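Moving on, here comes subunit A:
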Amino acid sequence: MISKARLLAGAAMLGLAAQDAPAAAQVSGDTIKIGLITDMSGMYADADGSGGAEAVRMAIEDFGGEVAGNKIEFVVADHQNKADIGAARVREWIDRDGVDMVIAGPNSSVGLAVAKIAADKKKPFIAIGSTSSRLTNEECTPFTIHYAYDTVSLSKGTGAAVVADGGKSWFFLTADYVFGASIEKDTRAVIAAKGGTVAGSIKHPLGASDFSSFLLQAQGSGADVLALANAGADTINAIKAADEFGVGQSMKLVAMNMYLTDVHALGLQVAKGLYMTDGWYWDLNDETRAWGKKFFDRTNKMPTLLQVADYSAVRTYLEAVKATGADDGETIVARMKATPVNDVFVKDGVIRPDGRMVHDMYLMQVKTPEESKYPWDYYKLVKVIPGEDAATSKAESRCTLWTNATQ
Partner candidate 1 sequence: MATLFGVPLQALSGQLLLGLINGSFYAILSLGLAVIFGLLNIINFAHGAQYMMGAFVAWMLLNYAGVGYWPALLIAPVFVGLSGVLLERVLIARLYKLDHLYGLLLTFGVALIVQGLFRNHFGASGLPYAIPAELSGGHRLPFMFLPTYRGWVVVASLAVCLATWLAIEKTKLGAYLRAATENPALVQAFGVNVPLLLTLTYGFGVALAGFAGVLAAPVLSVNPNMGADIIIVVFAVVVIGGMGSILGAIVTGFGLGVVEGLVKVFYPEGSATVIFVIMALVLLVKPAGLFGRTA
Partner candidate 2 sequence: MPEALLAERPVPASAAPLLSVDDLEGWYGESHVLHGVGFDVKPGEVVTLLGRNGAGKTTTLRAIIGILGRRRGSVTVKGVEAIAMPSRLIARLGVGYVPEERGIFASLTVAENLTLPPQVKPGGLTLKQIYELFPNLEERAGSQGTKLSGGEQQMLAIGRILRTGAKLLLLDEPTEGLAPVIVEQIGRTLRMLKTEGFTILLVEQNFRFAQTVADRHVVIEQGRVIDTIPNADLDANLGKLKTYLGV
């Protein structure tokens, strides 16, 4: 059995044109090895998945496959949304395969588990798809960088922007788990601060295929805004049902966490008019359009926030390696935190001492089919949410790395 396992492993590695490094190989060596652990088969596989891996490859190609005289290698694995699989994979990558930096796609439990391991092993860890704000609060480490977004950026910015836009009275439809609860909690705080009210909320079980019952209750509340604090198929099914039951006629629908691919899956006919927060959009400016097109040519899909963030994160990391000529975690993370990020993903993004990358978010509205002029023309920009408004403040932070720091 063991030899079979090795054989399989070897075959897998070959398939990705990467070699299984012998156990003796140590971190430095003459390669820089990047590992992407993400959901390649579950509900987030479209938002990140193989497209995310492609984005990482694009970043590596930008460097010509080499940095500071070192060859860049890349490995990718499916965590199957199981924290133990993700954790085991990453441990082995670092301990045996000499992976120098780990980047993680969606799923907070995997993200949190990997953050711990990376910190133990003193390797930079860049969380892309994890939404849990614990990564940069209670569980912050010197090696974790939370790059794309978190529950705070989804809730704070959206809450403030929608209230300012006239949505005073809210109703929450919240997935019954930590992600949903924390989004609801953070958004409630912002709504209260901005003078809005919350008319009610419902917790629905994860993977509840039918939402009509919840929507009817929401409609009955008389609120102006229906906030969907859920994700993936739950959000899609809720929006479909909302369209069917005409909820949009009396309420403003706000999806607290949605990707471009979800809008694509829904179709504009159903998704039209929906408000949502995104951290990036391919059609923002010439630079984003150019990169989006490049990505599209390779994957036949426009990139999502997560995928562009994968690209940007790897670039930022490689820049740091290039600048310092080092590959040890402390040096690299210090360099990354000291250097503003400027690329197709963000302008003047700052990685704070708690590891949170602060960058602008965008309140978007989904176009109607009539407004959409070309394929993947889905969003209207409603409002730019400044980075500072979309992140925890130092006063709110529960990351002792930051709160105890003197700066």
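Things worth noting here:
By our rule, contacts are C-beta pairs under 8 Å (C-beta built on N, C-alpha and C of every residue); 3 or more make two chains touch, one makes a residue touch a chain; residues count from 1.
These made the cut because all candidates are chains of the complex that A comes from, given by their letters.
Fair warning: this is a prediction, and the values are worked out from it, not measured in the lab.
Note on subunit A: across 1 or 2, the candidate touching it in the complex is 1; the others do not touch it there. The touching residues of subunit A, when paired with candidate 1 in their complex, are 41-47, 49, 176, 202-210, 212-214, 216-217, 220, 232-233, 236-237, 240-241, 244-246, 259, 261-262, 264-267, 269-270.
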